[in-house]
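Of the protein chains in this complex, one is absent; all others appear in place.
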Amino acid sequence: MTDRQEERRMLADSVAGFARQYDGIARARGLSDGAGLDPEAWAAMADLGLMGILVPEEAGGLGLGIPEMAVVAEELGRNCAPEPLVAQAAAQAALAQVDSKPAKECLAGTADGSTRLALAWQEKADQLNPAVITSRADAVDGGVRLSGSKCLALPADADLFLVSALDNGVPALFLVPRDAAGLELQSQRQVDGAETASLNLNGVQLPAEACLCTGDAALQALNTGISAGLTLASAELLGLADRLYTLTTDYLATRKQFGVPISSFQVLRHRAVNLYIQRELMRAALNQAVRAFEQGATGEALQRAASRAKARAGDAAQLIARESVQLHGAIGFTEEADVGVHLRRVLALSAWLGNAGWHRRRYRTLSRQAA
Amino acid sequence: MTDRQEERRMLADSVAGFARQYDGIARARGLSDGAGLDPEAWAAMADLGLMGILVPEEAGGLGLGIPEMAVVAEELGRNCAPEPLVAQAAAQAALAQVDSKPAKECLAGTADGSTRLALAWQEKADQLNPAVITSRADAVDGGVRLSGSKCLALPADADLFLVSALDNGVPALFLVPRDAAGLELQSQRQVDGAETASLNLNGVQLPAEACLCTGDAALQALNTGISAGLTLASAELLGLADRLYTLTTDYLATRKQFGVPISSFQVLRHRAVNLYIQRELMRAALNQAVRAFEQGATGEALQRAASRAKARAGDAAQLIARESVQLHGAIGFTEEADVGVHLRRVLALSAWLGNAGWHRRRYRTLSRQAA
Amino acid sequence: MTDWNAMSDEEFRAEIRSFLQQNYPDHLRYPSRRVRWHEVREWYLMQAERGWTAPGWPAEYGGVGLSPSKQLIFIEEQERYGVARAPDQGVVMVGPLLIRYGTEEQKKHYLPKILSWENIWVQGYSEPNSGSDLASLRTEAVDAGDHWVVNGQKTWTTLAQDGTHIFLLARTDPKAERKQQGISFLLVDLNTPGITIRPIRNIAGHEEFCEVFFDNVKVPKNDLVGEPNQGWTMAKALLGFERLFLGSPKQSQNALGRLDAFATARGLHDDPAFADQFARLELDVADLAEAYEAFADRVRAGEALGADVSWLKVWATETFDRIAALSVQAAGAEGGISGGLAAGDESVDLLSLYFGALPTTIYGGSNEIQRNILAKQVLRLPE
Partner (left out) sequence: MTDWNAMSDEEFRAEIRSFLQQNYPDHLRYPSRRVRWHEVREWYLMQAERGWTAPGWPAEYGGVGLSPSKQLIFIEEQERYGVARAPDQGVVMVGPLLIRYGTEEQKKHYLPKILSWENIWVQGYSEPNSGSDLASLRTEAVDAGDHWVVNGQKTWTTLAQDGTHIFLLARTDPKAERKQQGISFLLVDLNTPGITIRPIRNIAGHEEFCEVFFDNVKVPKNDLVGEPNQGWTMAKALLGFERLFLGSPKQSQNALGRLDAFATARGLHDDPAFADQFARLELDVADLAEAYEAFADRVRAGEALGADVSWLKVWATETFDRIAALSVQAAGAEGGISGGLAAGDESVDLLSLYFGALPTTIYGGSNEIQRNILAKQVLRLPE
C-alpha cells in the first residue's frame, strides 16, 4: 500500500469511527421531520477535521485534496449522514483556487465549522453551464452592487454565498454574507429534508474586496468547484449505494418466506447481482474522476471526468435505491425501514448539480469537441 | 361469434392447413441458402385464394379487407413462410384504391399468382414520407418518361412496380413493367435471403395509360398501401413471435440440465413470462390497427394506428426473437435450431417500411398534430 | 324505480358521468394519495341516501343489483372522473361474504350498517411475517366457549384509523394438515378491548396503512362467518373480476398526463431525446389500455377471468414505474425538490408520482408472485 492509500484508509476509518458514535440514519430522519441538523454532530465533524480537508494548512485546514475528500464523502454516504459537507466542499474547492485574504479567512471559518459556505452560481434550474451568467455587478461608491438571482444554493442556511456575476461583461466571483442588505433568501425543501436557497440579489451592496477574482480565473474557480462537487457527490452516492446493497443482501439472506430465506429465489439472487454490478460500475467511474484530480487535470478534461462520474452515480444509485426498496417488499416502503431514508438522499444528490442525463450529454459534447 | 369472426377463423384454419402441407421453415431455409422461392408453394397459395384477398371480386379476387389479410399474414408468420405476400398486399391495397382498367388487370394477375407486384415509392433509406418525391414524370410524344431512383422495393423479382413520381410537381402513380426500356434493377439481399430492388429510372418510357392516378388520390393510395403494409407486417411479426414463444416454452419444458427441466429455474420462467407479455402487447397494438381499417379510418388517423402497430411489433418481435435464441442456449445460435430462421425473418420485417423507432416518432408527431 | 340494467351501456355511462359532473366536489378529483374518511364522508353519505352505496349487491339486500357490465361502467366512470375511493371493504368484501355465507342474523345486523356507512370495515389479512405467503398467518382465535379469544398482529391494513370494524383471517385449528386449512373468517368491532391500532408512516410521509394488534380480544361466537376452518376457501371464492382493476391503465394515464403537463410547460417535447422516451411510454400505456379493454369485454360478456389477467397488473405497474422514473429525470436539477414544481400556471408534483408508483409493483401480489403465477398457470411450465 502506498502512503497516500494508507492515509486514505485511515481517513475512512476515522469517519467510520465517527459514524459509529453518531447515528447518520437517525439524523437523516430528524432532517426529514423538520428537526434540522444536529449541531453536536456538526461540531464533531469539524473537530475530526472533515471540514478542513480541502482547506490549506495555513488557513487551519489539512491541505489535502479531492481524492481524500472523496474517501470522506463515500464514508458519509455509507452512513447516510445528512450534513451538506459535500455541498460545502464544492464551494471550498472553488474558493481554494483564489489566492486572497478574504478567501483564506472564509476557508478558515469553514474548516473549524464556524462558517457555512454555499456555492450560488446557478440562475435557472435547467441552465447548468456556469459560463452563462446574467446577474450583474455594478461599481458603486466604494464598492459594488449585485443584482439578479440565483437558485438551488445548498445549504440554504449558509453564512456566506459564493456568487457569480458579470462585472462589465466579465465574470467575477463575490462572497456575499447572508445578512447583506438587499439579499432576499427563499428556501425550497429537498426530498431529504435539506433546504436549498434561491437568492434574489436586489442591489446587494458589498465592499470592493468582496470581489474575489475575475475573468478566466473566476470561471476556472467555479468550474473546479463544480467538478469537485460532482465528483464528491458521486462518492457520497457510492457510499449510499453500498450501504443499500448491504442492507438489501442482508435482508434477502435473513427474511423468510414459504419457509426458506428469500435469497434462495433465483430471480431475487440475480437482481441482487445486478445491484452489485451497478455498484462496481459506480466505483470504476468514480475512480477515474478521482484520478483526474490526482493527475492535476483541468478545464474540459476535468469536467468530462466529473460528468462521467456523476452520470454513472446518479443513475446507478437511483436504480440501486429503487430496487432495494422493492426487494424489501412492503416493509421497504415504510419509514421504519432504513432503505427509504437512503432513497430520499439518493434522489436529492443525484439531481444536485445536474442529473445523469444532463451529464451524459455534457460528456458526449466534450468528447466530440476533444475528438 | 359474429359472421366476420367466423369467416376469419376459417381463413386461419385454411392457411394452417396449407402450412401443414408445405413446410415454411424448410422454404425459409431454402431462401437463405439462395435456392429462391418454391414455385409449388406459391401456386398453392394462389389456389387457396391468399393472393386475392384484397382483390375485388370483379377482378377475380375475394374482395375482402385488411382484417382478413391480417389473419392470413399472422398465420403465415406463425409458419415462418418466406413468401412476400405481405409486401405484395401493400401494393395491392394501394392499387385497389385506383378505379381503372390497368389497375384491375394488374390486380387480377396478382390474384391468380401470375403477376408479382411491388411498391416502389421509397427514394432514400432514411426518407419514409411518401409525399417527399424527387422522381419525375415528363410528358413525351404519346406517353410519359420517368427519371429518378427508388429503393427497397420488395420483392425484387416483381413483374410490375408501382412507382410514384412528380408530374409537373403533382404526385402520380405509375405501373412500370420490369422489362421497361430504361429501367435498371439492382438487388440487395435481406438477412432472410429475400431480395429487395433498387430501381434506376433512366428515362423509362411508358404509354400514357401507365399513369394510374394523380394528386391527392395518388398520395392517398400510396398512404393506404403503406398503412396496410405496416399493419400486415405487424400481423406477420405477431405470428412469428407467437411461434418463437411456443418453440421456446416447449424447449424450456423439455430440455433438462442438472437433472431437472430448465423451465424449473425461476429466472428462465420469468423471462418466458416477459415474452408472453410482449406477445400480448403486440396483439393489442395490432387489434387497434385492424379496427381502424374495419371502421374505415383514413388519412392521419389510419397512419397513426398503423405506426402504433408497427412500433410495437418491431421492438417486441426483436426482443422475443433475441430472447428465444438466448433461452435455447448454444443450440439456439445454430442453423439447426428453428429460432434463428425466425430471427432473420423478424429482423427483415421489423426494418421494412421503417423500424420501431421511426414509427414511434411518427406516432408522436401525428398525435401532437391531432391534439 | 329506474331499471338501470335495462338502459343501453351508453345511456348508463352518460347518466353516471353527468351525475358526477353535477355533484362530485372538484377539490376531491384525482387525489395524489389515499384520502381519509372525513374528507369524503359527505359525498358517500349522499350516495348512501340515493341507495348507491353498493351498486353490485342484489336489490333484495339494499344494493342496486347492477349487471357485471354495468358495474364495470360505473367503476370506469368514477376512475375517469378521478373520484376518491371510499373505505369500501364493507361493500366489496364483507357484504358479498355475508350475502353468500352469512347467517340471517349476521345479514340483518351488518348489511344495513354497511349501506349507511355507520360501520366502516377494514381488512385484516396480511401479517408481519406472512407477506406474499398469506396462508402462513399466525394470528390465532382460540375457542373459549361462548366466544373466541384472538391474539396476534395484522399489518398493511389500509386506513385502519378510520375503521369501526375489521374482518380478519385467523387460525382456529393450528393442527390442520395443510397451512391453508384451519383458518376462519371473523368479524371484529375495533372498539373491543385489547385492540391497538398503530399507523405506519411510509417513505413519502403519509400514513395510509396500519398495524393492528390483538391482545386477548374477545369475539362473540356468532361473529364467525360460514363454517369454522373454511375461511381460506371463502376468501378465495370472493375474488371476482376485482383482479382486473389491478391492471387498470388509469394510474399510468393519469401519471403520463401529469408528466405531459410538466413537459409541455417546460418545452421538453421539443427535445427529441425526451420526446422519444415519452412516445415509448405513451404507446406502452395505449397498448395496455387496448389490452385492458379486451379483458373488460370478456367481463362484459359475463366470462370469468383466468390467471392470464395477471399480466396486465405486471405491465400496468411497471409502465407506471417507468413513467415515474422518466418524470424524475425530466425534473432535471430540480429532481430532488419536494412539493410541486412550477409548470406554467400549474404546479406538478413529480416526486409524489414517483413515490406513488413505488409500492404498486409490490401490493396486490408482488410482480414476482404474478410472474410465478403466470409461469405456472398460464404458460404451464413444468417446475
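Side notes on the structure shown:
Per-chain residue numbering starts at 1, and chain names A, B and C are given in the order in which the chains are listed.
The criterion applied here is as follows: a residue touches a chain if its C-beta (ideal position, glycine included) is under 8 Å from a C-beta of that chain, and two chains touch if they have at least 3 such contacts.
The structure displayed is predicted, hence computed values, not measured ones.
From the options B:265, B:293 or B:363, the residue with contact to the unseen chain in the full assembly is B:265.
Note that of A:224, A:249 or A:326, the residue touching the chain absent from this view is A:249.
Across the entire complex, the residue among A:4, A:124 or A:364 in touch with the chain not shown is A:364. The omitted chain makes contact with subunit A at the following residues, 249, 252-253, 261, 263-264, 266, 269-270, 272-273, 276-277, 280-281, 283-285, 287-288, 308, 311-312, 357, 360-361, 363-364, 367-368. For subunit B, the list of residues touching the undisplayed chain reads 32, 122, 125-126, 128, 152, 188-192, 196, 256-259, 265, 267-268, 318, 322, 325-326, 329-330, 332-337, 340-341, 343-344, 347-358. Across the interface with the omitted chain, subunit C contributes residues 271-273, 275-276.
Definition applied: only the chains that are shown with their structure count from here on.
The chain with its Cα centre farthest from the Cα centre of subunit B is A.
If you compare B-C with A-C, the chain pair joined by more contacting C-beta pairs is A-C. Distance from the subunit A centre to the subunit B centre is 54 Å, each centre being the mean of its Cα atoms.
The geometric centre of subunit B is 44 Å away from that of subunit C, both derived from CA atoms. With centres taken as mean Cα positions, subunit C sits 41 Å from subunit A.
Residue positions 266, 270 of subunit B are each in touch with at least two other chains.
Residue positions of subunit C touching 2 or more other chains, listed in rising order: 368, 371.
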